[in-house]
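A protein chain is absent from this complex, but the other protein chains hold their places.
Chain IDs A, B and C follow the sequence of writing; residue 1 opens each chain.
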Amino acid sequence: MTVPLPKLKWMYEQMVKIRYYEETMVAVYAEGKQPVFNIGAGTVPGEMHLAAGQEPAAVGICAHLQKKDTVTAPHRPHHHAIAKGVDLKRMTAEIFGKKTGLGKGKGGHMHLFDPHVKFSCGGIIAAGIPHAAGAALAAKMKGKDSVAVAFVGEGAANAGAFHETLNLAALWKLPLIVVIEDNAYGISVPKSESTAVKTNDRRAAAYGIPGVYVEDNDPVEMYRVSEEAVDRARRGEGPSIIEIETYRYLGHFQGDPEIYRNPEEVPLLRKKDPIHRLITLLEEQSVSSGELEQMEIRARQEVDEAYEFARNSSYPDPAEALEDVFHRAEVNV
Amino acid sequence: MTVPLPKLKWMYEQMVKIRYYEETMVAVYAEGKQPVFNIGAGTVPGEMHLAAGQEPAAVGICAHLQKKDTVTAPHRPHHHAIAKGVDLKRMTAEIFGKKTGLGKGKGGHMHLFDPHVKFSCGGIIAAGIPHAAGAALAAKMKGKDSVAVAFVGEGAANAGAFHETLNLAALWKLPLIVVIEDNAYGISVPKSESTAVKTNDRRAAAYGIPGVYVEDNDPVEMYRVSEEAVDRARRGEGPSIIEIETYRYLGHFQGDPEIYRNPEEVPLLRKKDPIHRLITLLEEQSVSSGELEQMEIRARQEVDEAYEFARNSSYPDPAEALEDVFHRAEVNV
Amino acid sequence: METTAERMLTGNKAMAEAIAQEMERDPNVFVMGEDVGKYGGIFGSTEGLLKKFGPSRVLDTPISETAFIGAAIGAAAEGMRPIAELMFVDFFGVCMDQIYNHMAKIHYMSGGSVKIPMVLMTAVGGGYNDAAQHSQTLYATFAHLPGMKVVAPSTPYDLKGMMISAIRDDNPVVFMFHKSLQGLGWMDPIDAAIGPVPEAPYTVPLGKAKVVRPGKDVTIVALQMMTHYALEAADRLAEQGIEAEVIDLRSLVPLDRETILQSVRKTHRLVVVDEDYRSYGVTAEVAALAAEEAMYDLEAPIRRLAIPDVPIPYSRPLEQRIIPGPQSIFDTVVKLMEE
Partner (left out) sequence: METTAERMLTGNKAMAEAIAQEMERDPNVFVMGEDVGKYGGIFGSTEGLLKKFGPSRVLDTPISETAFIGAAIGAAAEGMRPIAELMFVDFFGVCMDQIYNHMAKIHYMSGGSVKIPMVLMTAVGGGYNDAAQHSQTLYATFAHLPGMKVVAPSTPYDLKGMMISAIRDDNPVVFMFHKSLQGLGWMDPIDAAIGPVPEAPYTVPLGKAKVVRPGKDVTIVALQMMTHYALEAADRLAEQGIEAEVIDLRSLVPLDRETILQSVRKTHRLVVVDEDYRSYGVTAEVAALAAEEAMYDLEAPIRRLAIPDVPIPYSRPLEQRIIPGPQSIFDTVVKLMEE
């Protein structure tokens, strides 16, 4: 199959944007953490899980989603957020802990919520799957044709929440797609030491639903299988599982010593970079290098502006820590 | 296949014993709860989940187990306990809440522990599966060839613990067998409304392990597939799933109004009673009706003695409530 | 002047009526849980709802608490108002992550941009020999963790009124109902489980304790079954000339500090009674509140009565030993008055 050209361009631009966002974050996160790394210091403190290399998973399916569709993401959420159209400025401000952030600085990088595009994420493995199922249930109850996509890592497919939710979703024919990003590791643990089956599409048999495995981080194949899964969900035929073999170029989190993997692994993966693949495809469809460059410039500019916005925003007032526990109420201290 | 005659006799005697145990319990549990049912009143208070009709699941596999093998059971545990050889007197005393009980009256019907035959049970759905996996892991670590069997209901196969533990066990090739008793209901919810697949043997595919489904509450078929699974486990080849279609003759618990099932269902099931089936088989193998009767008498006598023992035992002293929280320590009040 | 006989309802019927009325009022309200459909809830909290509203709004679930409570959260974020039942509070351990890390925190973590208007209702309490995994209240386990309201009504009237408030609240509410106060046909019949309940919908505010018996000599703070036991004890104390003021907490989060403190400032003596474990529990919080805010008003040490730190034993004499009752409350107050 061929991806319609506008979609292909969209995917390319998103992937470039994501990649540049993550690479920028590598540098920003390091600010104030040299010469000695200190997780709580610098411009952006706390854990930082980046997704450079994993763009195909996010863009391949988000290309089929609309604003009304829900996405839940795990601890490594930037690529999903960007592909789903989360407000990049407020997202970045949130990661900087600023008052202008999506959560007024309360959530941070693992807890980004943008209800305008129905995006959320969280730091507990597999916990977002039931939230997506709930959004799918709400859609079904309201008679809408919107769908919900839950992104998780391959490590999450061994958590109880994965099983419980897929059974529930299959039983109730909920419009849910679970996308498993197989980046070969859960922190330091390789898939072969965490997962009893080679690929998680096989687990679809446990719920009587379709399951597919996308090899080699292929954005086009991801686009194709996602189309089927999303259409099926919109038609009210129930959930699907998509697993995609993808590449984690960076450490599990920034600061990861990566003692558990061969130093040659990442350079080899980078050689198969999915962005290059898209460039080839776009060139094949006669997109000029000038246009490609324009897209890249636009993407980078958006990212730069978001970081600027975050940097220039102010921190919340300490007293705000006590607000927002309950809707319309302050906490009693 | 034919079951060796001594095993067939053993299975028959155990099934008769279990059936009589449960039927006796129906009457004992009702003592002190008439004319108005009051769950906390009478000889045996609290919830009471009986297994009349579900004997084949327990005896078919326990016929292959030894003392060194572990069994964990759920809230409906009597048939498993009896088939595993739990001390019937102390078990019954425990259910009566007596000091001579397995847990000195602290555990009750859902919490029977007999470490001498490595039996335990608990009231939380699916929670016993990881315990059995742990026993299997201990066996493996110690280089022993003992196995562990976790019994659960078909409702439990939708719980997260089921998935997590089977993945772990398959990954580590633990000598674990999960036996799923498909009695068609989880309390009032029929399997078709709780489980996205028709039979849970299909879920074995999610772990790359064998799964079998035994139809029609057949004790002989259960014996056969269990032999394979237990042998496989003993050989160090890893876990299996066995699901057996079985019959729950009584309510979910005693006092269940059973408004959720057709009143004709149970009489039809009783017509296919597995004990009758075994009698036919034994007769085919020329076991005399005299011998059958002897076995039945022996079984009943053992049960009667257990109830006698329980009845004649005394209650614990109230002060004992504060003991046994910690090993070799009393609680500070 | 009583013109009409008061309508009497059991606790469970009061709850089910509240839910039904709110389901009629708001199409976004729906119910999910194990055996909430045909069975009507193991403790009757959803009796009759399936018949009235059908299976699209009264959903029996698999035994998958993480999945369905998590789904309730996801649906609430989309503007639905789910009522999810956790059959026994004792099962919280299989799904607490969804409850405390998500249901309770999403509003805060999102800076208030995502509301989770849902009710998690759950049965609590022992006293009928259901042993260590089916008899707990776990009041403090929930009340300790921020972001969810935690209420525990003691009468049919409050069960209805507080359920309606909980459903209408834009925040997650953990609604604990006590099995013994449901008035079920198969439980020990107790007077407190049946009471006057107006038919028309009404609300009882969350976060307000109630002085259920005024007194001047000592304050007894309690909730659910312990409130009723405290009232029994107070009757007998009155015969001895001791006038106990009994406060029914009704709500653990928010805790009505003012009502407690006012009473302590008046009586100068405090006994706290709880059906949860003693250490790091409700009795500790209420005692600490008084020790912080009313220290100079206290004329005697504070007394705490709760389940000693042991799992709930099965056998009748053992369970009776560890759950506070009218007698132990009475004894404790009498002794305290001698201080």
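Here, a contact is a pair of C-beta atoms (placed from the backbone, for glycine too) under 8 Å apart; a residue touches a chain by one contact, two chains touch by 3 or more.
Since we're looking at a predicted model, the values are computed, not measured.
S.K.: Among the chains you can see, which ones touch the chain that has been omitted?
M.R.: The omitted chain makes contact with A, B, C across the full complex.
S.K.: With the full complex in mind, choose from C:Leu9, C:Val36, C:Val173 or C:Val310 the residue touching the hidden chain.
M.R.: That would be C:Val310, which touches the missing chain.
S.K.: Sort through C:Leu9, C:Leu49 or C:Ala143 and give me the one touching the missing partner chain.
M.R.: That would be C:Ala143, which touches the missing chain.
S.K.: Identify the residue among B:Arg19, B:His79 or B:His111 that touches the chain left out of the display.
M.R.: Result: among the candidates, B:His111 touches the missing chain.
S.K.: Pick out which of A:His111, A:Arg203, A:Arg248 or A:Arg277 touches the chain that's been left out of the picture.
M.R.: Per the contact definition at the top, the residue touching the missing chain is A:His111.
S.K.: Which residue from C:Ala132, C:Met187 or C:Val246 sits in contact with the chain not drawn here?
M.R.: With C:Ala132, C:Met187 or C:Val246 as choices, the missing chain is touched by C:Ala132.
S.K.: Can you list where chain C touches the absent chain?
M.R.: Touch with the absent chain occurs at residues 66, 90-101, 104-105, 108-109, 131-133, 140-141, 143-147, 252-253, 255, 276-277, 279-285, 287-288, 290-293, 295-296, 298, 300-304, 309-311, 313-314.
S.K.: By the contact definition given up top, give the residues of chain A that touch the hidden chain.
M.R.: 36-41, 45-47, 94, 97-98, 101, 103, 105-111, 122-127, 155-156, 158-161, 186-189, 193-195, 255, 259-260, 315-322, 325, 331-333
S.K.: Take the complete complex as the reference. Which residues in chain B touch the chain that isn't displayed?
M.R.: Where chain B meets the chain not shown: residues 70, 72, 101-107, 111, 113-115, 118, 120, 122, 124, 127, 129-139, 141, 148, 160-161, 164-165, 167-168, 171-172, 323-329, 331-332.
Criterion: only the chains that are shown with their structure count from here on.
S.K.: Taking each chain's centre as the mean position of its Cα atoms, how many Å separate chain B from chain C?
M.R.: One centre to the other, that is 35 Å.
S.K.: Distance from the CA centroid of chain A to that of chain B, rounded to the nearest Å?
M.R.: 45
S.K.: Which chain B residues reach two or more other chains?
M.R.: As it turns out, chain B has residues touching two or more other chains at 158-161, 193-195.
S.K.: Touching two or more other chains, which residues of chain C qualify?
M.R.: Each of 61-62, 64, 66, 94 in chain C touches at least two other chains.
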